Each structure stands twice: as structure tokens, then as C-alpha cells.
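Here the structure is laid out as C-alpha cells; the discussion comes afterwards.
A single protein chain has been removed from this complex, and every other one stays in its place.
Every chain is named by a letter (A and B) in the order it is written, and numbering of its residues begins at 1.
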Amino acid sequence: MRHTLKIAARGLVPGLAAALAAGPALAQEPTSGVSPETGFILTSFMFLVTGFLVMWMAAGFAMLEAGLVRSKNAAMQCLKNLSLFAIAAIIYYLVGYKLMYPGDGWTIASVLGDFGAAVLEPVGVGAEAVDLSSASVGSDFFFQLMFCATTASIVSGALAERIRLWPFLAFIVVLTALIYPIQASWKWGGGFLDADFGFLDFAGSTVVHSVGGWAALAGALILGPRLGKYAKGGKINPMPGSNLTLATLGTFILWLGWFGFNGGSQLYMNSAGNVADISRIFANTNAAAAGGVVAALAATQLLYRRVDLTMVLNGALAGLVSITAEPLTPSLGQATLIGAVGGVIVVFAVPLLDRLRIDDVVGAIPVHLFAGIWGTLAVLLTNSEATFFGQLAPIAIVGLFVFAASGAVWLVIDKTMGIRATPEHEMAGLDSSELGMEAYPEFGKGSQFI
Amino acid sequence: MRHTLKIAARGLVPGLAAALAAGPALAQEPTSGVSPETGFILTSFMFLVTGFLVMWMAAGFAMLEAGLVRSKNAAMQCLKNLSLFAIAAIIYYLVGYKLMYPGDGWTIASVLGDFGAAVLEPVGVGAEAVDLSSASVGSDFFFQLMFCATTASIVSGALAERIRLWPFLAFIVVLTALIYPIQASWKWGGGFLDADFGFLDFAGSTVVHSVGGWAALAGALILGPRLGKYAKGGKINPMPGSNLTLATLGTFILWLGWFGFNGGSQLYMNSAGNVADISRIFANTNAAAAGGVVAALAATQLLYRRVDLTMVLNGALAGLVSITAEPLTPSLGQATLIGAVGGVIVVFAVPLLDRLRIDDVVGAIPVHLFAGIWGTLAVLLTNSEATFFGQLAPIAIVGLFVFAASGAVWLVIDKTMGIRATPEHEMAGLDSSELGMEAYPEFGKGSQFI
Partner (left out) sequence: MRHTLKIAARGLVPGLAAALAAGPALAQEPTSGVSPETGFILTSFMFLVTGFLVMWMAAGFAMLEAGLVRSKNAAMQCLKNLSLFAIAAIIYYLVGYKLMYPGDGWTIASVLGDFGAAVLEPVGVGAEAVDLSSASVGSDFFFQLMFCATTASIVSGALAERIRLWPFLAFIVVLTALIYPIQASWKWGGGFLDADFGFLDFAGSTVVHSVGGWAALAGALILGPRLGKYAKGGKINPMPGSNLTLATLGTFILWLGWFGFNGGSQLYMNSAGNVADISRIFANTNAAAAGGVVAALAATQLLYRRVDLTMVLNGALAGLVSITAEPLTPSLGQATLIGAVGGVIVVFAVPLLDRLRIDDVVGAIPVHLFAGIWGTLAVLLTNSEATFFGQLAPIAIVGLFVFAASGAVWLVIDKTMGIRATPEHEMAGLDSSELGMEAYPEFGKGSQFI
């Protein structure tokens, strides 16, 4: 359990503190409270349950993005999302996990020395051979892996409909092997953002969401907009999503998965205090998403005189991103308002990006980057341990690193493999041109929008 | 934990009774069994897991309803379902939760006094500061909130394809702030239906499902049928759902979520007896849904010489509603039969409503109201503590209150805002006329059915 650091920075939870103070007596049943082995089981199982919820978010991203692209690219979007999740799983195991938790420092041995060896506990491990104050390493690995995969999922939506499959997957390899784990180690691996800045980012508004957003932004700038999206004279051509019921499903899936994302980041469920905190987090996460929905509803009605479903979907997601840096300390009302600000950010940021001619197909940059920054700063509102500099500087440091590193990787891949589909392929759609298939061969007339 | 009352009415579960009898010794580890703090964690976590399953039902309703409307209204149906869930979350927090559990009685202070204040335990609460015989307040709130949202979800399907967005959402505000919580307090808040009638409604065949059904019925009568649905001379025009795979997905989601709905209503998982009861409930809930499916399969084959998928989907849901008032006491065989009766009810009730020219787009009234009444009466078959009067009178009282209150609210909203879309908007579909978008802009030829 290496995330101990995250929670330790906020003061040890009562049950754990008592357990740790007890020292060698850990193997003895306390006269009241939770036995260490029971606590170990509870925390490990909590990681497995919240971990599978976060895994489910991969399906949410796939459905959201497949629903928001035109049908000629829907199969490709599904393929990218499934593939990136699989690649993240393998690469994070081979490289990322070790890199993220370097222990006494990064060495070739520590990072690659375990290539192929057992990361997990031995089969049938005994209670005496594990750290009962923590959780099963396997459950921790499972949970952490899903965060790395989520970061990768964010990128695919922004670059949809014009990036080629293999160059995209090449970027995912670097993102999950190096970019994500290195910066995550700065905070969650006990690095300088945690130790020197007192940076607070409970479940990753910055460490996960803004990172995905920065990587997507760098890619979108280098890749350029879809053909015909921005016409001469400033006209912006709408390219509506082909399947909004699917996009809605994706949003509901992400909402559900987020309970795991934020709730599991409590990292312990071995005391009454911890489970009460996890309960707060679940309730606050839900409240923030609700705030994002209602804010986006109201904002689009006021601005455009009509509600926009895709804005409301993104409003929900922005609410969720906004509460992710601090889902524990806000009251329900505060959580609702923090999420609502996220929803408003999206409504203003989506057209702003279009005016800047940055083509983000699904709104990933407003949702994950802009609301991620907001959420990281919003920690200041409810957590007295946060400092303005301690929040702002890490946002900038992480942003600079990820944007620069991603940009460099995108450029290298572009020079070597070429990231952009040919105009012919893009016009025909990546499904037929790259995959030789259609997502909906029987359904339609095709898009009127190029 | 205010639902203690619900379970207390059925006799305290052994483990809990022992714990309560122990009195001040609660802080001491018992020489056998489950320590109070461990029990607190287990029950709280059970609420979180079953709560997220019930939250997932919101996605199920969205998919079911979006699949059963014509494609020109599918985006609107998604929007309504997402929005009503968000509104329920906020309003239930602001008003409903307090109103539902009035404690020593309703006062302005008790209901609105906590506006914006902490409903949940403080962050990092200690084991000594919570009631270890119960669950985290946050987990209870999270779980209860989902029941309120479910009630609201039921309404949206019946009124689909012709009700305007904002008037619909205005009704949801009143439903989740007042109508649902007030009547729920009568049973689950320790009110007169619980105390004076001995009314038994384990997870809400009446308190949730029939309430949604009554509110939908009042709305459907005031709103009127869709244009062209009922032609002169008694002809009923079919208006088939546009996406039956999506409707099937919604049904599976609801089936899954129902394990949380019924299972979590056990309210405790701090003893072997409680977890055995929850296991019974899971198995019985599944059996009743299966019974509903097979009954609807058989009934449609016998009546119409061919099976009807939408009837079978609703058969599953009717089976689930039927077992909700008492998922614990039946045997597996009894649960199957109780669900099967629900499936048959749907097959007969759907055409009956059409003959009455009550246009219920998705069959919500047969499923949630009719099967909800059946399920509430079916408690008499397996639970000897139930009395006929004690079941029937509350069905009528709740029905009268909800139908009258909902009707009044619908009428007020109609007079002030106007609930019905214009004929032009309705013919064009609410997606393009109200939202300016299409759910499937590339797919189709549109419905042949007006």
C-alpha cells in the first residue's frame, strides 16, 4: 500500500493510528473495534469493489465517445477504447506501477527488475505474511491500474474521427508507461508535490483528469481539427453525435463508476471513521454530479433558450471531475455548488475551444482539464490544510510536464508513423477505411455533416 | 438510521437484539460474533453497494424509456431521466430527507433548519461518536436518496413524447420535496401507517412503485394521449418503440439494480442472520423476475399466438415490483409465483389502459401501480404478521393522497406553465422542437407511425 502517503498527509485515521500505535500487538485481537485481519479483508474488498466500478468507467468512456462521434467512426472509437484499456493494463504492470511507487528512488532494477515477476502476494499467503494494517497488494494494484487506464481513456475522445489507430495506441503506451506514472509519483508516490508543496488531490482532479486533458490538448493542437469543422470566415460546422442514447448511457456509467473512483481513494475501510468518510464521499460525489447537471440545464436554457443534451451530459461529468480533488471535506451543499461551477465551466468552455479552433470531439478538455483545474483549486474552499500556492503550483508543474512531454511524444510519433488519417480516409470514415467495417451497416443514410 | 422502525416492526434480528441488550458493553468486543464496529462497517458498506445498484436503476429507466419511445423523442427522454435524477438528489437533500424522518414532528426548524448544513457525520468521525449498532448516516442518506429518485424515474416514462421539459421537471421538484417524502414518512419514518396499521412494505411496492404509478396516472389523465394514438372508432394506433435492444438493456439494468433495492432494505448486515436474510432476498428477487418473464412469455403466446418482447420486458419488471413488498418471507417457489402473477397482470393491464384511452408510453402504470398493489397484497400470502386491512387501507390511503396531490400539482403547473407540447412540436418530435437536436441524426427514415 503506497497510497498511505495520501491519507497520512491528512492525518492518520483514528482506527489506523491506534492500530499502528499498537505495534507488535497487531496480531492480537483488540478488546473492541475491528481486528487487524478483519480490517485487512474489509479494505481489500473495498478496493476490489471500487476498482471494478472504475474499470466500468472504461465502458462509460467507450459509450460516451462512440455516441458522440459520427457513425462512420463509431466502430473505431469502440476499438480504441477497448484497446487502450488493454494496453494500459499490460504497460502499467510492466512499467508504470513500479515507476509510480519508486520506494527508495528510481533505478533500472526497481523499475524493470521485476519484469515478469510477481507483483502480487504469493498464492495462499498467510495472515502473518502480509501487512494487516493495509490491504492486499493485489487489490491495491487492481485499483491503481484503473486510474492509469482512466487517464488514457480521456485522451481518445478529444482526438476522435481523425487520428489513426496505431499511432494513437503508441501514444497510449508512453502515456501509461511514463507520463502518467511519473507525475503521479510526485503526489501519490510520496514525491515532491506531496512532500514539499502539501498538494492535496484526493482522487485526482489534477493527477488523473487534468493529465488526460493536457495530453489530449497537446494531441489536438498537433493533430488539427477535423476536415470541414472550421470553415473559412469563422463558421463552425456542427458535427452532431450519431447516437445520443449511447452517450447518455456512457454518462450514467461514468457517474456510477465515479463512486468507486472517489470512494476507493479513501484507501482504508478498517474503522467506523473510514466507512463514514467513504459514505460522505459517495454522497458528495453524487451531489456534485447533480449540481453539474442542473447548472448545465440552467445555463444552456439561459444562454441559448434551449437545453442541450450533450452539454448536460458533460455538465454531469464536469461536476464529477470538480469534486474529485476533494470529495470528503465539503458538505452536501458545498459539493453541489462545486459541481455546479464545473457544469457552468463546460457550457462556456466548449464554444471557447471552438473559437480557438481546437477541435475536441467530445468535450474532454473542458470536462477533464478545465473542471479538473477548478476542482483542484476548490479544495481551498473546504479543506483548511490546502494552500493557494500548494494547489496552484502543482497544477502548473503537472500541466507543464504533461503538456510538454505529450507534445514531444505526439511530434515524434507524427514524424515517424504519421498520426493523421488521410483526407480520403477521414471523409470515408475510419471504420470503413481503416477497419473495413461499419458500426451500423444497416441503419443509415450517413451523416449530412461531411 | 431511521429505518430501524421498518425492521423493528418485524422483530429485532437476533444479532442486533443481543447487541442492544448488551447495553453499555457495546464498546467491548463480544467473546463471539461480530464486534459492533465491524458490524457498523459491514452495514454501511452494504448500504453503499446496494445504493450504487439502485442508482444504476436510473440508467435502466433511461435506457428502457429511450428505447420505447419513437426516435424523435429519444434525446428528450434521456435528458428527462438524467435531469430528474439530479433534481431528486438536490431536492431530497434540501427538503425530502428531513421531511421523511421527522423525528419528534415536523417543524419549520426541523425541515429547513439544516438547509446547507451538514446532514452527514463530520469528516474523520471517531467510532465513539457514532451509533455502532446502526450504519453511517452518509450511507443511509445515499441509500434513501436513491429510493426517492426511483419514484421520480417511474413518472417520466408514462408521460413521454408529449410533456414539455420544464413543467415535467417542476413536477419532479414537488414530488421529491413533498409528495414522496410525506407519504414515505407515514411508513418508513415511523408514521401512522407503520404504527397504527401494521402496514408491511419491505422495500416499497406501495411506498415507491405505486406512488410513482399514481403520480404518472394523474399526469397521464391530465396530459391526455399522444396525438393520433387513439383514432375515432376505437382504433388504437401502435407506436412501436424505436430501439428494443436499448429497452432490453434497460430491463437488465433494472433487474440488476433491484438486488440493491430489495437487498439493501434489510437495513442491517451485522450478523449471520442478516446476511442470510439478504441472501434470501437476492435469490427471491431474482426468482420473481424470472417468474414474471416466463408468465409474460406464456401469456402472450397463449393470448396472441406470438410472443411480444416489450411485454416480456415489462413482465420482468412487474415480477420485480411484485416481490418488493415482501422479498424475505417467501420461498423461492412462492417468489416465482408472486412474480408470475405480476407478469400476467401486465399482459392484461396494458391493453386495458389502451381501451380506457389512457396513454402510458412504456407501461409504467401496469408495472409499477398495478403490480405494486398486487405485491403489497401478496405480503398476506407469506408473512403472517400482515393483515388484510393493514395492507389494503394503506394502499388506498397512499393512493388517494398521491393521486390527489399529484393531480393538483399537475393542474397548477398546467395552468401556469402549460404541460403539453404544441401539436407542431409533438409531431416534429420533442428532440428537434424543444432541444434542437436528434438522438440519431444519421440513422433513419423516422417513424411511420405519425
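By our rule, a residue touches a chain if its C-beta (ideal position, glycine included) is under 8 Å from a C-beta of that chain, and two chains touch if they have at least 3 such contacts.
Owing to the predicted nature of the structure, the values given are computational and were not obtained by experimental measurement.
S.K.: Which listed residue, B:L297, B:V321, B:I365 or B:V402, touches the chain dropped from view?
M.R.: B:L297
S.K.: Among A:V95, A:V130 or A:A160, which residue is in contact with the omitted chain in the full complex?
M.R.: A:V130
S.K.: Kindly note down the residues of chain A that lie in touch with the hidden chain.
M.R.: Touching the chain left out of view, chain A contributes residues 27-29, 35-38, 40-42, 44-45, 47-49, 51-52, 55-56, 58-59, 62-63, 66-67, 74-76, 78-79, 81-83, 85-87, 89-90, 93, 115-121, 123-127, 130, 132, 136-139, 141-142, 145, 165-166, 243, 246, 249, 434-444.
S.K.: Which chain B residues touch the hidden chain?
M.R.: On the chain B side, contact with the omitted chain comes from 11, 13-15, 29-35, 38, 42, 46, 49, 53, 70-71, 240-245, 248-249, 251-253, 255-256, 259, 263, 269-280, 282-283, 286-287, 289-294, 297, 301, 306-310, 312-313, 316, 328-329, 331-333, 336, 440, 443-449.
Going forward, only the chains that are shown with their structure count from here on.
S.K.: Measure off the straight-line distance from the CA centroid of chain A to the CA centroid of chain B, and report it in whole Å.
M.R.: About 32 Å, centre to centre.
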